[in-house]
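Complex shown without one protein chain; remaining protein chains in place.
Up next is subunit A:
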Amino acid sequence: MVSSLLVDALARPSVLLQDLANVPDDAQDLPARVSKYFGDIFASDDAFNEITQLGLETPPESLTPRSLVRFDAMVQDTACSPEIYLSKRSSGECGGWGLNEHDATDDDPSPVDYNLLRECNVIWAVSIPGQSPWSSSQGDLGVAPSTTPAPSPLSHKYPLPSTAHLGVQIKIYDSTLAEPIRTTDLYSFVGILTSDPWHTSSETVTLVPTIHVLFARQIASTIVPRAFPASFESPVREVREHLISWVADEALAGDKLAAEWVLLAVMSKVQSRAPPILPLSLNLTGFGPSTASNPKLTHVLSQLVPMLAVLPLSLNVVNSTTFVPESKDEDLHSGWLQLPKGSLCIVSEVSMDEGTVSQKGVYNLRTIQDTMSNQTLDYVFPFSQFSFETDISFLVLSAGKKSPFFRTQLQVPLRGSTDTGLYAPDASLIRLPSPETLSEYRNLIGGGKIANITLEESTAKFIQDDFVKERQAASSKNAGKTGDVVTSDDLIIRMMVAKLLAASYHRPEVTREIWEEAKALDERRKARLD
């Protein structure tokens, strides 16, 4: 019974929809009933995975119109004007979901009953920017993503320029579903695929792939479900140790300290807005310049984190591309930094040449800095700016001794011990561990990202005393001069490091040992700075 319904839903969603509309139910609005009905049919993961998934390998053009599809996407634009549709035709057929739009009711003389008009929310959604192939269920197919940019009709609405992606117009009829949707949110939209015009202010009307949503599911920021604390095959300390060694050996010329900091940085996230406890930004310095190849670190990290955007700063990129979403002619153009919450953004300065940074470039660089330090991104609208909260961990790779543009909370100069290079033309030079081990690594990082770390009262007291003691000692040593005294900023960083350290051990609490270890780690980092 259920299975036949499932088959029907997969094959003929429009018919099911029409049937549902024909069963009157005054208690609930049709859109809400539709969401529930289809949501229930595909409640199980097995059923859900049956739905054809839109992707670069299965682009909308390859599918027949009005087939049921699923699109895992990032919401890019919610500023589109809602659409008003007639929920019931004079013939009694239901409207919406692109149904019955094409029948010949041209001669319909009856007046429009405005009470039958309903609103449908229109948004623009794009493939999840920077999603690592391993984290998408499509990646399992083993198909190498095509390198040629997909001919997405509105490529200015994708954050990463000249990157293959899909862009789809999403029409949501259920207002309770549409209400909470914000830009950069991640959703699996399930609905009926059609090709509808995209309404812009320009004369030309472009037809774009459109999903008339039946129901949607929110996607977790880790994309793949994670647990904290997670269970591991081998002791977590070992997994962690191996992970650090692997990152150090493959990407950082054997520098384990840097690798450990990278590990902590990629796990950090926005914990609170008021007071602001934001992700730690990390600057790895001493990479040496490179014009052609990418740092190996980007290849290695793409194996570990689900969403990784690499922002290759060059004069050209800084001066001529957009970093911030901007509404032009009432169309929200995307920018490099319009990334989903939970993303890792690697800002690579290594291929920066000498030259002039234009005014736009300065603005762009400043935007990165602001996003890094405030975790908000100001979208530009005509005569106004709107601030949107972000949650992006930043990792800045600098060629020289320090970043010329950015102030990060943490700075780690690279001290390679082996002479394996830091750069590689492509990912093929990276030696991958066994799939099982790799999966454990991902599990460790993913779990750490959602960790909820607490601090016990006694540890808190210990930390306070420690801080006061240190300051006293420092001030007596410097005879009144405030030289190398531990500042409140230092305390804040240490606290955050301690929490991240606990998360990386999959321990739910900061203990005295972890605090000491965090301090030691920070001391070792600082020692390199002098």
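Please note the rule applied: a contact is a pair of C-beta atoms (placed from the backbone, for glycine too) under 8 Å apart; a residue touches a chain by one contact, two chains touch by 3 or more; residues count from 1.
One rule holds for everything that comes next: contacts and distances are computed from a predicted model.
The chain that is not shown carries the UniProt protein name "DNA replication licensing factor MCM4", picked from "DNA replication licensing factor MCM4", "ATP synthase subunit a", "Dolichol-phosphate mannosyltransferase subunit 1" or "Ribosome biogenesis regulatory protein". The hidden chain makes contact, of the residues A:86, A:220 or A:357, with A:86. The omitted chain makes contact with just one of the residues A:66, A:471 or A:507: A:471.
Considering the full assembly, A:495 is the residue among A:16, A:154, A:397 or A:495 that touches the omitted chain.
Of the residues in subunit A, those that touch the hidden partner chain are 77-79, 81-86, 89, 95, 100-103, 105-115, 117-119, 182-183, 196-197, 199, 201-203, 205, 207, 271-272, 274-277, 330, 332, 379, 381-386, 388-389, 452-455, 457, 460, 463-464, 467-468, 471-472, 474-475, 480-483, 485, 487-489, 491-492, 495-496, 499.
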